[in-house]
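With one protein chain removed, the remaining protein chains of the complex are shown where they sit.
Coming up: subunit A.
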């Protein structure tokens, strides 16, 4: 019973708590707000230019993350799969999983050190004859920094399921392909990739599910007012609206909108995947 109670209180009650998006909320008052205001807050944020700016940033950052963080583990897994020396393979795997175990605060702190004016990146820039750049204060660099650090942290860990799937591909398929005169590239293309397709689709759908939430904690740690033009995303904007400006209802309305888009995306991706390649989450 206790676990069910946990879900009801800490997961479903907050969902119901979203009614404050449509009600006037006063701190210290009812969890569910005071009185109905209808779609007032929804209309407010739809007319808010900053909202559309952070909406665009969310889409851009989410797309970039998907473009790099989804395929790179596949590439790395394929490369690892070709390694003949078992110990070498295991060593590379162990090293590449490591960043997954770090707190996001530590990752952010490392990023700051590496990109600071006296950090390694700027030493290289100067070594090549350029001038130092305060990277984390330049909006045009934020996306690069964010995506690179995301890749650094996730690529190794992401290979685990692919490596497992690769071991299940039937040897005879390779044999048959070779007899048909297929080169190694063609074997990879026609045997290996179809073999891990169900894994790819499942992980793609799950990735799409987190698309809207794009690394809220990491952005919160790495951004600052100077980089808001590219770094501020829906989740960080609603965080500031809620906790710095105390507009709880307004922030809740934005949060609900974000969550609904996220849910729609994952359901749509799941249906498309089911229809086209027959892989689905449930």
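Some points to look at:
The rule is simple: a contact is a pair of C-beta atoms (placed from the backbone, for glycine too) under 8 Å apart; a residue touches a chain by one contact, two chains touch by 3 or more; residues count from 1.
By our rule, contacts and distances are computed from a predicted model.
Set against the options "ATP phosphoribosyltransferase regulatory subunit", "MoxR family ATPase", "Carbohydrate ABC transporter permease" or "Amino acid adenylation domain-containing protein", the UniProt name belonging to the omitted chain is "Carbohydrate ABC transporter permease".
From the set A:46, A:95 or A:277, the residue in touch with the chain omitted from the display is A:95, counting the whole complex. With the whole complex as reference, residues 2-4, 6-7, 9-18, 20, 25, 31, 76, 79-84, 88, 91-92, 94-99, 101-106, 108-110, 112-114, 116-120, 122-123, 126, 132, 134, 136-137, 152, 155-156, 160-161, 164-168, 171, 174-175, 178, 184, 187, 198-199, 202, 206, 209, 217, 220-221, 224-226, 235, 238-239, 242-243, 248, 251-252, 255-256, 258-259, 262-263, 266-267, 281-282 of subunit A touch the missing chain.
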